[in-house]
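Encoded as structure tokens, the structure appears first; notes follow it.
Left out: one protein chain. Kept in place: all the others.
The block that comes next holds chain A.
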Amino acid sequence: MRTRLAGYGFIGLGLLIFSLLICIGFGSVHLPAGEIARILLHQLPGLGRWIQPDWSVASEQIVMQVRLPRVLLGLLVGASLAVAGSAFQGVLRNPLADPFTLGVSSGSAVGAAVLIFFGWQFSLLGIFTLPVVAFLTGAATLWIVMWLARENGKIPIESLILSGVVMQSFLGAVVSFLTAMSKRTINEILYWTMGSLSLRGWSYTAILLPYLLLGGLYLWSRSRSLNLLALGERQAAHSGLNVESTKLAVLLVATLMTAAAVSVSGVIGFVGLVVPHMIRLVTGPDYRLIIPLSALGGGIFMMWSDLAARSLLAPTEIPLGVITAFIGAPFFAYLLYRKKKAREREMR
């Protein structure tokens, strides 16, 4: 397990760094990857004096003030959503679950949008107000979705997704309504309903990082429990797992990570669905591998999606959620199709 994690992790980190350099390089001014690497290494304490600055001040400004914060924010948002998605899938034992399909993202967006609409985003708890309120509305949404879907103490896979979709379209409408009332440009609405990483400074990265680190580590520490849950709740209880408290804690932490991501980037769908499944295809069902590798994979996926969002129709930006939906929705359809096939095989 350890050696496999180290192997995959090494490949993943390599891909991550490669993606980072490419994604920073692209834009109105093209920067070569080697130069970016030297600019970044120069920033590292202790390494700075070994590298002679032979680049223009403008390049450094572009890298450090414009592109790097945006690319890093994409990395963190993608990682948070992917880890949250794998946790939702594990604890609900539902391959179609993800922060977006469960309506948690939209629930968080409503909380954030209300705060911003009334200008309350720094009241009460300072910079924590936005993530905390987004978490509360996200958790309330999740609770309603699960309550709607529950039949005889069980939650069938399809009805959970159906309830999620219902909540998601309703809450999406609320967000659109609020943004329409605020008389701002159409971009604001698109930002909240389809997500964007544009014009985000370092402060947003700083807000999200602790949620990703602490939440991700916590969920990783529960990965053995998620493995046990894959055998069924009763089986897991017989093997010594406290099923109810584990489920509650994992759901809440995954919701918190979603809320933190949504409050800095708006609603970006399907990342938490696509990435863990891709990882699973490579590693198999072990959550001790799936959770950390989903973080890497989610980061990489989001950096490339954002690159596509800002460069395909440059200088116009495509909303980020449009890109992820182009990839994610067909993937969702494929998962549905595969489930149907599996069921038909069982019937025969």
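The working rule: a contact is a pair of C-beta atoms (placed from the backbone, for glycine too) under 8 Å apart; a residue touches a chain by one contact, two chains touch by 3 or more; residues count from 1.
The working rule: contacts and distances are computed from a predicted model.
When the listed names "ABC transporter ATP-binding protein", "FAD-dependent oxidoreductase", "Propanediol dehydratase large subunit" or "Ferrous iron transport protein B" are checked against UniProt, the chain not shown comes out as "ABC transporter ATP-binding protein". Note that of A:43, A:65, A:203 or A:239, the residue touching the chain absent from this view is A:239. Looking at A:59, A:159, A:198 or A:227, the residue that reaches the missing chain in the full complex is A:227. Hidden from this view is one chain, which touches chain A at 221, 224, 227-228, 230-232, 234-235, 237-242, 284-286, 288.
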